[in-house]
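A short worksheet on the structure shown next.
Removed: one protein chain of the complex. Kept in place: all other protein chains.
Chain lettering (A, B and C) follows the sequence in which the chains are written, and residue indices restart at 1 in each chain.
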Amino acid sequence: MKKKGFISRVVTPFVTVLKHAAYKPVTHKYPYERLEGFPRTRGRIVLKMDECIGCGACGYICPDFAIMMKPVEGKDLTYPAIDFLKCSFCGLCVEICPRDALEMQSVVELGSSNYRDLTYYPERMTEPEDIKKLLPELKYVLTPVATKEGMKYIRRRV
Amino acid sequence: MHRYLTDPFQEIEEVEGGLFKLNIGPQHPISGQGRFIVLTDGELVYDIEVDIGYSHRGIEKILEYKNYIQAVVPLERMVMLDTSNILMGFVRAVEELYGVEPPPRANYIRTIINELNRISSHLYALGLYAESAGWNPAVFIWTTVDREPILDILEMITGARWSHSFFIPGGVRADLPNGIKERILDTMDFLERRLEVYEDAWIYNETFRMRTEGVGVLPRDKAIEWGAAGPSLRASGVKYDTRLNEPYSAYPELDFKIVTHTAGDAYARGWVRFEEIKVSIDLVRQAIENIPKGPVKKALPPRPVKQEALARAETARGEINFYIYTEGRDKPYRVKISPASFRNFFVIEQMPKIQEIKLADVPPLIYSFDPWFLDADR
Amino acid sequence: MIDWLIEFIRVNLDPLFKIIIFPGITFIMLFTIFAVWYQRKFLARLMLRMGPVHAGRVMGWLQLIADSLKLLTKEIIFPAYSYKKLFLLSAITLPVIPAAAIALIPFAPGYAIFNVKGYTGLLFLGIMSLYPIFIVLMGWASNNKFTLIGAFRTIYLDVAGEIPIFLSVLGVFIWAGTYDLQDIVAMQSSMWFVIPQFLGFIVFFISYFAMIEKAPMDIPEAETELVFGYRTEYTGALFLDTMLGDYINILAWSLMMVTLYFGGYNGPAIFPDPLLNGAFWILFKLIILLAITFTVIISYARLRIDQAIRLGWYYLIPLALLNLIITVIIKYVVLGG
Partner (left out) sequence: MRLKRMDPKRLSELLKDRFGERITITSLEERRLFFKVDYEIAHDVARFLKENGFDMAITMGGTDFPKRNVIEIFYGVWSSTHDFVAFMKFDISRENPRFRTFIDIWPAVHNYERETWELLGVDVEGHPRLKLLLLPDDWSFEEEGYPLRKDFDSSRYRSPWGDET
């Protein structure tokens, strides 16, 4: 362990803290600004109904029992319906799907005043989520810190 | 006499000898729900009782109904800060049962993610620790902010900031994305510079040392006898780290050493944690430089080759071990999880027996062990 | 027009103006609100945050008004088996004490609410020493473990901080040769007393944190172990009242520090009016002093109560006594009185 003098143990903390006043705040004003997701970010699950063969593998693997196969009018097969109240966005269903009929959007802003609305039936599963509708006040989309621009920002901060 | 002084139903709960019972908790004394019942006469503490179980979810029972891939998801909910290290123990136990060795590239990816998790968990824990010593939340917010680039990297690799669900028995779920190497190296440089700032502002701060040095001294023999885990054990001078003593993943191929301290007090525990961040930064750099090429997962054979396995892994809070007993089905018959915090809580309960503790020392003492209620409750 | 108005008010309504507008109730209230907002904004910047942004559009300046209104609309809860009269009265009286002490601080030559010559410096210290008594009453009347321990700690902290701070102020009195605050400020027009009284200033500055009960000496309200210390049981408007007392206390001690060591209202003449000029300089100094105070608040960990007492009795009191001896020697031996 390094030994330091009394002055640097008492005065240096004060100076170091005061230096932070010069740095830019890192807060995002969330409903007006939002971070962009990464390609792999796990969020809302979208169903491609043409690809789905109704095998039910997603319902089998789901650790939260959030997926159940439901019939759709005018189709012979059953398609997955997801209860997003139970879903933990682990992405196992997307991975196990033999036809890649499920994919994930980087949108996690799902919410409703009625918990029944969070059960997405196959018809609704096919429509991707629109961020503009979920956050009507959104003005800017920010790039996350780990991208190249973000790293530049970090370097400036240090 | 005024009614206030004579009323038998008065609020102040007195036990024998004019002592108070103070409740610290149960709403978020640290993070999660749990309660410390402190027996005190104002400033001197006579007894600490830890009341856990507010968030017992029965993970051991749940795992009996899940197959080995599904089990990953509920298991991670034990410690949200440190999900992949928790998972590492389970995945190792299953691989031992099935006699599978993951491919080398998967081992390296696991090591990188484990160490990034450890850094982020230690940063968070140190921030809380500083706050427990009566700091306004400045340091806590700095560490939370500086954790953000790490979480972004983890999100790029695994798809989630935490609860990655990324390790499965037999490997990892996906390969590293393109261009991740530069970002990891950049972030490690950034973190190293931030750690210097922490040293100036906080680790060597006189008031912080006044508050934590000599508080809760845990001697070496007691640490072993009471089963302290992780940094708390190493701060008492025991040279033990599962990463080296029972090598797993890519750790045997990487070069690092165990951080130990001989004082065994609260400051030493925080200091060990702080120095471990530097070791982890070094480990991530080594792993990303030396990562081999190849596949990242391997299928499990249909039947396990063994009936029982005990696997250990080093989480940020200390050693976790999984005892799995199986009868040959795709689901375990019994999983016994012994997390680090469960052991450390017992040590916290014993502390007033060997040392004089003041009321103001209780929060730094507790936080210095970095216990996690969700971890202990399972 | 404006000049005429100020002149008219000064001549005709002087005492009333002082009590109600400046530096009386209105000023104290507004400055308290400003100080809380300033603390939140400033600390947020040090923590890489933004602080309040929404209320009032521009830098969240309405946030504190909104918070106060919210607290005023909340129910006041009296804890079971609390001593209700004392619970109420001690909280209501709390802000009055430091506000009464502010009445002695001169804001311009010959301009203070309680505009007398004589022992004003001693009177200030006497009034301020009442403050902890009401905290103890609050803690005791709440009938709660946390408040009671918080109240006991206040007594300890008072012992640790009050004696050094009084001794360091005594150094200034000896150096100036008077107890009168107006004279002390007037004497600093050429040189601030922080230079001859540097040792005393250090003692004052450290004890100051014990008196305003902020980190690193916020021991009575120690959030981590004693929920909110002596004010745990206060809700709604009464909570607002106790917070008001807290910040007026900061204001009073900061004004005292500016008055004693940093030349009070003295400064280069920017405004023609001496009152405006004095008020400007005193507020300017106050804002810088508050920034330093807030930075100290988040730079250090909270001391334990025994450490605070050891700091007070082992280091600060000897230092203050040393300062007294040096002051006497310099003033009466070197400079020859």
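In this text, contacts are C-beta pairs under 8 Å (C-beta built on N, C-alpha and C of every residue); 3 or more make two chains touch, one makes a residue touch a chain.
Note that the structure is a prediction, hence the values are computed from the model and not measured.
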item: From A:26, A:52, A:67 or A:97, residue that would touch the chain that is not displayed; value: A:67
item: Contact partner of the left-out chain, one of B:92, B:343 or B:358; value: B:343
item: Absent-chain interface as seen on chain B, which is shown; value: 52-53, 56, 58, 60-61, 65, 224-227, 238, 240, 245-246, 306, 308, 310, 312, 319, 321, 323, 325, 333-334, 336, 338, 342-343, 345-346, 350, 377-378
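Note that in this section only the chains that are shown with their structure count from here on.
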item: Chain-level touch network, classified as line, ring, star, complete or other; value: complete
item: Central subunit by CA centre of mass proxy; value: B
item: Chain located farthest away, centre of chain C as origin (C-alpha); value: A
item: Length of the line joining the C-alpha centres of chain B and chain C, rounded to whole Å; value: 43
item: Multi-partner residues of chain C (at least 2 other chains); value: 46-49, 298-300
item: Residues of chain A touching at least two other chains; value: 13, 16-17, 20, 26
item: Residues of chain B touching chain C in the complex; value: 2-4, 7, 9-13, 20, 22, 24, 42-43, 130-138, 141-142, 145, 201, 205, 207-208, 210-211, 358-363
item: Chain A to chain C touching residues, read off their complex; value: 13-14, 16-18, 20-21, 23-27, 29
item: Residues of chain A defined as touching chain B within the complex; value: 1-2, 4, 6, 8-10, 12-13, 15-17, 20, 26, 37-42, 61-64, 88-92, 95, 104, 144-147, 150-151, 154-155, 158
